[in-house]
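With one protein chain held back, the other chains of the complex are shown just where they sit.
A, B and C label the chains in the order they appear, each numbered from 1.
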Amino acid sequence: MAQINTTNNPDTPLEYQSETGRLNIFGFWIFLGAEVALFATLFAAYFALKDGTAGGPLPIDVFDLNNTIIMTLILLISSFTSGLAIHEMRRNNVKSMIVWLVITLIFGLAFLYMEIEEFIHLVNEGANLGTNAYWSSFYLLTGTHGLHVTFGICWIVLIITQVLRRGLTPETAKKVFVSSLYWHFLDFVWIFVFTGVYLLGMVG
Amino acid sequence: MFKNVQSWVIGLTSLFSLIVLTALAIRSDLIILDPKGPVGAIQKDLIIYSIYFMLAILIVVYALFTFIVTKYRDRKNFDKNEYKPDMHGSTKLEIIWTLIPIIIVTALSIPNAKALYELKKPPKSTADKEPIVIHATAVDWKWIFSYPDNNIETVNYVNVPEDYPILFKVTAADSMASFWIPQLGGQIYGMPGMVNELYLQADDPGVYKGRNSNFTGVGMTNQIFRFVALAEEDYQDWLKKTKKNAPELDVGTYEKLMLPETVGEMTFSSTHLEFIDHSKNSEYALNIREKYGVEVKGIRVKADSSEEDENEATISSHH
Amino acid sequence: MMDSRKSNPFPWMQVVGFLLSVALTFMAVWIGMRAGLPYNTIIILVFVLAFIQAAIQLFMFMHITEGAHGIWQIGKMLSAAFIAIVIVAGSVWVLNSMH
Partner (left out) sequence: MIDFIKENLILNDPLIVGANVSILLTLIAIVFVLTYFKKWKWLWTEWVTTVDHKKIGIMYIISALLMLFRGGVDALLMRAQLTVPNNDFLSPQHYNEIFTTHGTIMILFMAMPFLLGLMNFVVPLQIGARDVAYPYLNNLSFWSFFFGAILFNVSFVFGGSPDAGWTNYAPLAIEGSPGPGINYYLLGLQVSGIGTLLTGINFIVTIIKMRAPGMKLLRMPMFSWTTLITSFIIVFAFPILTVTLALMTFDRLFGTHFFTLTDGGNPMLWSNLFWLWGHPEVYIVVLPAFGIFSEVIATFAKKTLFGYKSMIISLVVISFLSFLVWVHHFFTMGGSAAINNVFSITTMAIAIPTGIKIFNWLGTLYKSRIQFTTAMLWALGFIPTFVIGGVTGVMLGMAAADFQYHNNYFLVAHFHYTLIAGVVFACFAGFVYWYPKMFGHKLDERLGKLSFWFFAIGFNVCFLPQFLLGFAGMPRRVYTYVPEDGWTALNVVSTIGAIGMGIGFLILVYNIHYSIRNAKKETTGDAWNGRTLEWATTTAIPPHYNFADVPEIKGIDAFWQMKQENEEKKKKTITYRPIHMPNNASTPFVMSALFFVAGFGLVFELWWLAVIGGIGIIACLLIRSIRSHKEDEGYYVTVEELKKMEQPFHKEA
């Protein structure tokens, strides 16, 4: 159903110009609603099993809040640069859009690196997946988010290659825009992970 | 079009099946509607109370339905002015059939709320008597009853004095079972690591059938027990007799009870409460099963370390 | 249907959104660690800040109001928030009451 009609007024942003563009962006918002329900269930499991800490280290002893604050800032910056990339896309300078996207990727990878670093630290402290209910739900929640970040990075790399190969068309612009929605959503979820898991974990 | 014979056939069959059903209903004993204890009586009254409302709704809807379906069926001499194809709504009617259900729901919620809070307290009829505490523990496919005050334990049967409030502390060693004596009152779940309280009382002596009504595997159908209400003196000398010549419950026998199988009735003159409290420790039965080689394959030995976040399917480590 | 984007060079929306988010994060940390409030008030305050920061993401970065059916997108996210609260708060409330 992809009628490309550019009849609408000239300064509609590129990604909204094609029929599939409009459908996909709206459909992606519905998908984000489903993702909210998915992460909400993971949070429900996490908060329900918060006291299942028998036989494993307590979060308050092994969490490093400063490290997590840095991770949060990194993800915020990557969300910011992704916003700039969209801003540049709407002003049609493809090169600076790609520069900002690459910066977003770098920050994303930094975030992932720090998260894996933290997992290794936690495992060395004796808190691994099967230790107890608390750590199981911790790993599932942060792990699913980490997996989403990994998937996001691969997706954005793929889209950058497509933009390089086929230039900025309503088709590729839509893809960049949807992948940036996804990236912002990851930060949206991380706010709650940071607040609910790390911050409240330290408050004890 | 409705041929006459067809409507007669349907009318007759439904009438016939209604008669058969009521006959069957009278013959089979509907024990929930004939409770033998105050707790069951509260629930029976609530059920009958709700049945009246529901019958009223059914009658209204059925009357409306039959009237409309017969009056407005398409037939040759269907007079035109009865047919109003564009009549599409009336707010007056909508308000009526929204308000009335709200009233019915409120009329049902109030007694339900009262009953809920009442069921959490011992029965009023014997408020003067101190409830006897009995621990009911569900283990895969048997029930274990412990009398902490008299230091007695029985399996698959429980003797109590009649017309006396009993406080059951229901838990389980390995499964999520439901402690239910239909003729005396509602059920409550028993789960490892948790204890739920249930007040029951038998007004007059008799044997009532109790069972586990939550599916817990192949033996669940036979996880039944006898709830025996005795006269006061019979109960007292049963206690004395059991204390005198029933065998002690040693850890070995109790561990055998932890294995998943159906067993007969047993009596002991000491309880397992001394060495294990299932409402605090939910792993006891599982460790026993591993010790006896009844290996429950479902449980993995602790997964070893996982550097990468655990979602990759690269975690090996089992058995 | 589309607010035609004034193509001014400076991305005000994103910068303001970013600074606000950073500020909110540090405020949450301050409330949590320094302010010494009782545990329950911390939980409520910290999550309120989280929801505000989430709203900033939606409105300032994710262009939620754009598109022919922007209202449906906002409605979707509001009902998603409602469902998330029901799932999390509901589960915790119900399971904690089963002593």
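Quick note on the criterion: contacts are C-beta pairs under 8 Å (C-beta built on N, C-alpha and C of every residue); 3 or more make two chains touch, one makes a residue touch a chain.
Predicted, not measured: the structure shown is a model, and the values here were computed from it.
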*Missing chain touches which shown chains?*
A, B, C
*Specify the residue from the set C:Ala50, C:Ile64 or C:Ile87 that touches the hidden chain.*
C:Ile87
_If I consider the whole complex, including the chain that's not displayed, which of A:Tyr16, A:Phe80, A:Phe119 or A:Tyr134 touches that chain?_
A:Tyr134
_For chain C, residues in touch with the removed chain_ = 68-69, 72, 79-80, 83, 86-87, 90-91, 93-95, 97-99
_Interface with the undisplayed chain - residues on chain A_ = 1-3, 20, 22-24, 26-27, 30-31, 33-35, 37-38, 40-42, 44-45, 48-49, 51-55, 129-134, 136-137, 139-140, 155, 158-159, 162, 166, 171-172, 175
*Residue-wise, where is chain B in contact with the chain that is not depicted?*
1-2, 10, 13-14, 17, 20-21, 24-25, 27-33, 40, 42-43, 46-47, 50-51, 53-54, 57-58, 61-62, 64-65, 68-69, 72-74, 78, 82-90, 93-94, 97-98, 101-102, 105, 108-109, 112-113, 115-117, 119-120, 140, 174-176, 178, 180, 182-183, 185-189, 191-194, 196, 209, 211, 213-221, 282-283, 286, 296-303, 310, 313-318
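To be clear about the criterion, only the chains that are shown with their structure count from here on.
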*Gap in Å, rounded to a whole number, between the CA centres of chain B and chain A*: 46
_Separation of mean Cα positions, chain C and chain B [Å, integer]_ = 44
*How many angstrom lie between the CA centroids of chain A and chain C, rounded to a whole number?*
15
*asked:* Quick check on the complex: what are the chain A residues that touch chain C?
replied: 8-9, 11-13, 16, 22, 25-26, 29-30, 32-33, 36-37, 39-41, 43-45, 47-48, 65, 69, 72-73, 76-77, 79-80, 82-84, 86-87, 90-91, 181, 184-185, 187-188, 191-192, 194-196, 199-200, 202-203
*Residue ranges of chain C in contact with chain A within the complex*: 2, 4-5, 7, 9, 11, 13-15, 17-18, 21-22, 25, 28-29, 32-33, 39, 42-43, 46-47, 49-50, 53-54, 57-58, 60-64, 66-69, 72-73, 76-77, 79-81, 83-84, 87-88, 90-92, 95
